[in-house]
Structures are given as structure tokens and as C-alpha cells.
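Please see the structure below; I have some questions.
So, chain A:
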Amino acid sequence: MTFFSVNGLECRHGLLAAVRGVSLAMNEGEILALVGANGAGKTTLMRGIAGAHKPHAGNIVFDGKDVTGLPAHKRVALGIALVPEGRRLFTGMTVEENLRVAGAHGRKGKWNLEAVLEAFPQLKPKLKAKAGDLSGGQQQATAIGRALMTNPRLLLLDEVSLGLSPLAVDQVYESLHGLMSGGTTIILVEQDLSRALAVAHRIACMLEGAIVLEGAAASLSRDAITDAYFGLHRAGAKA
Partner candidate 1 sequence: MNAYKVERWTRQSVFFSAAVGALLLVLAVGPLVFPPGITDRLTTLFIYIILAAMWNALAGYGGLVSIGQQLFIGLGGYALIRISNAGVPMFPALILAIVIIALVALPIGELMLRLRGGEFAIGMWVLAELAHFSINLDPLIQGETGTSLLALNAFTPGARRADIYWMGLALMILLLGTLFVLLRGKIGASIQAIRDDEIAAASVGVKVQNGKRVMFVLAAGGCAAAGVLNLATTISYQPHAFFGIQWTAYMLFMALVGGLGTFEGPIIGAILFFSMETFFGATGVLYLIGLGVVALGFALFIPRGIWGEVEARFGVRLLPVGYFLKMVEGEKVK
Partner candidate 2 sequence: MNFLNQVLQGAMLGGFYALVACGLSFLFGVMRIINLAHGSLAILGAFLLLGMLNATNWPNTMGDYGYLAPFVCLAIVLPVMAAIGWALQFLVLDRSLRAGPLIPVLSTFGVAVILDNGMFETYGANSNSLGPFIGDLSFGSWNLTDTIYIGQLDALIFGTAVVVLGGLQLMLTYTKLGRTIRATADAPDVVGLIGVNQKLVFSAAAAIAVMLTGLAGVFDGMRTSFAPYDGGTLLIFAFETVVIGGIGSLWGTLVGGVVLGVAQNIGAEINPAGFQIAGHLTFLVILIFRTFGFKIPLPRLPFRKAAA
């Protein structure tokens, strides 16, 4: 049973097509890693799925419901949450306020302030600090926590390791571990191929707005992915 699918999605920035005819299907609980060079259209695809970027063509079906025409806030209510690239916290508000305001508007469920703090214990001493004053790792933890407060069933993580120290990245992924083994469906954009291969069930590689290679993480060799990444093998092996 397909939990979530994207069919022939096309997103444009003005006249430029950033995402061209992307199709994806995922089962509940699956983790998909989206890889590809800068400008391949990963972020636009994620924003398109979240409802932050209006698609030009194609559709998005989530849990049997066509959500293509829904604005972002209505998709959140259904259970789609995006941790945007660059984190985009409410910088003038405290960590607690960032989390609470998301909790107040999202779905109800097991994620609440206590649960988020348990997953990201590094935030506990920072609850009353302004989000803008945190370190990069703490900001990223807040951004993920903020998304979790809406109790997503599909979590979109866009470049959560961008600009973080290796140690902070480890910490973020460690915190995500429980989440990943807990049955939440996740799409993550990750530049670090080893990490993507380690956490994801499936890998999809984007090039110039299209998916050129897709398959189970275990079945793809690093070389095949690297070739697809740089467009050396235009005809990707469709899984």
C-alpha cells in the first residue's frame, strides 16, 4: 500500500523548471535519502511536497488524499512537516516558544515539549534562550523539534547537517535515530553519501530537476550513485 506518492511533479522558479516530472512512491515507515549536486532541485522538490512551493504540474498524494492544491498549513494538519534548509527559526522567540507555537498549530500526538526535550536533551538548558542566539547544532535541533511538535507522519529533512560541525552532525543523527527506527516516514536531503547510505532504506539521486537513479540503499553501489550524481550515466537503473 503506497503511503505517499509524487506523480510527474514539476516546479518552476519563473521560467526555470527546477523540478521536472519527478515521480516517487513510498510506503509508511520508509526512509528515503535524496542526493544530488547543488541546484539539482532537491530543495524545491521538498518545498513542493511541503506546500511551500506551488507546483506547476503533477500531483502529490498523501495517505490516499490528493494534497496538491493544499497550502502548507493544511498539509501540516494532515501530517506533512518540513525542516527547511537554513533552519528558518523564529529567531526573536525563545526555544520554548518556537516549540510551543508549532505544537499549538500542528496535529495532536505523542510529540510534545517533554518528548522533544527527551529526544534533544541539549535543548533543555536552552529553553529560555532566544533561538537566534543558539549554536548551529542547537538551532538545528530546535528546527527538527519544531517540526516534530506538529506530529508529522511524513517528515522532510532538508540538509540538516549543513553548516554544522561533524560532532554536531553526529549528535543530530543520534537524536534522529529513535525517530527513524520508530516508524515515521522520512525523506531527507543529505550531502554526505555515507551517511545517506547508512540511514536510508532507499536512495534517489537527482540531476537537473529529475530523478536519474533510484533503488534500495543496499542494492546501489557508491560508484553507481556517484556517476548518477554527476550525470555520467544518464540512464539510471529504475528500481
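As a working rule, a residue touches a chain if its C-beta (ideal position, glycine included) is under 8 Å from a C-beta of that chain, and two chains touch if they have at least 3 such contacts; residues count from 1.
On the choice of candidates, all candidates are chains of the complex that A comes from, given by their letters.
None of these values were measured; they are calculated from a predicted model.
Chemist: For chain A, which of 1 or 2 is the touching one in this complex?
Modeler: Answer for chain A: candidate 2.
Chemist: Applying the document's contact rule, which stretches of chain A touch candidate 2 when the two form their complex?
Modeler: For chain A paired with candidate 2, touching residues are 50-52, 71-73, 76-77, 81-82, 84, 88-93, 97-98, 100-102, 104-107, 146-147, 149-150.
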